[in-house]
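Starting off with a structure, shown below.
One protein chain is absent from this view; the other protein chains keep their places.
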Amino acid sequence: MKLSVLVLEGPYNHEASDSAYNFIQAALAKGHTIRGIFFYDDGVYNATRLMDPPQDDRHISKRWSELGATGIDMIVCVAAAKRRGITNEVLAPNIRISGLGQLASMIDEADRLVTFGD
Amino acid sequence: MLHTVNKSPFQNSSLENCLRVAQQGDVILLLEDGVYAVSVGTAKSSLIEQAVKRHTVYAIEADLKARGLANLVKEIRIASYGDFVDLVEQHPVHAWL
Partner (left out) sequence: MAATGKKVMVTVRKAPHGSIYVQESIEVMFIFATYDMDLSVVFLDDGVLALHPGQDTRGLGIKGFMASLGALVDWEVTKVYVDRQSLKDRNIPENAIITIGKDEETDAPIRPQVRDSAEIAAMMAAQHSIVSF
């Protein structure tokens, strides 16, 4: 199965980011493909490299970057990012900023879309 | 259809809203704070006690354990994220955020 995932909330503040990540890891472990992960609304905050959580807790943008490094398309919506000050200068590695058209493509090219939010 | 609910029923009507729309035979998956709905003896237990008559209801184990929930409506199926993935493979999904 080809999956696309939409994340609508920021890191730490809501569990959405964690649920999405755990779901994606389970899907990969089962041999499924992730067509893309799209960050919208406050979800764009997942992509800042300026995140500096305590050392003994998960580093949410780093682990998204690690997923991106495997070739999964990780996209932050440009309009939502501009509103919230997420720019190329602060983007974590292996994540890119693009338009909502990419979400349309992710939906069209996957078998299922799953939304994680509040 | 697979319906996911992630908010606590004590504070948020998403579970009730979901159950009003879900068709007989649809699957319900509770995750995050949504798992509070499956505890027995609460003011909201009847929602799930009724729901299991029309739907298979799953709750994510990691979310139950995180919240210390052990006394659950007996018809609930405990699900791993892997089970969640399998359910998504079988059904289109609507998230009741």
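Just so it is clear, A and B label the chains in written order, and each chain counts residues from 1 on its own.
Quick note on the criterion: contacts are C-beta pairs under 8 Å (C-beta built on N, C-alpha and C of every residue); 3 or more make two chains touch, one makes a residue touch a chain.
If you're wondering where the values come from, they're calculated on a predicted model, not measured in any experiment.
Interface note: of B:52, B:78 or B:97, the residue touching the hidden chain in the full complex is B:97.
Taking the whole complex into account, chain B touches the unshown chain at residues 1, 13-14, 17, 20-23, 26, 92-97.
Listed for chain A, the residues touching the missing chain in the whole complex are 4, 6, 8, 40-41, 79-80, 99-101, 103-105, 107-108, 110, 112-113, 115, 117.
In the analysis below, only the chains that are shown with their structure count from here on.
Centre-to-centre, using mean CA coordinates, chain A is 24 Å away from chain B. Residue ranges on chain B touching chain A, taken from their complex, read 4, 6-7, 31-33, 62, 80-82, 84-86, 88-89, 92-93, 95, 97. For chain A in complex with chain B, the residues that touch the partner chain are 1, 3, 8, 15-16, 19, 22-23, 25-27, 29-30, 32, 111-118.
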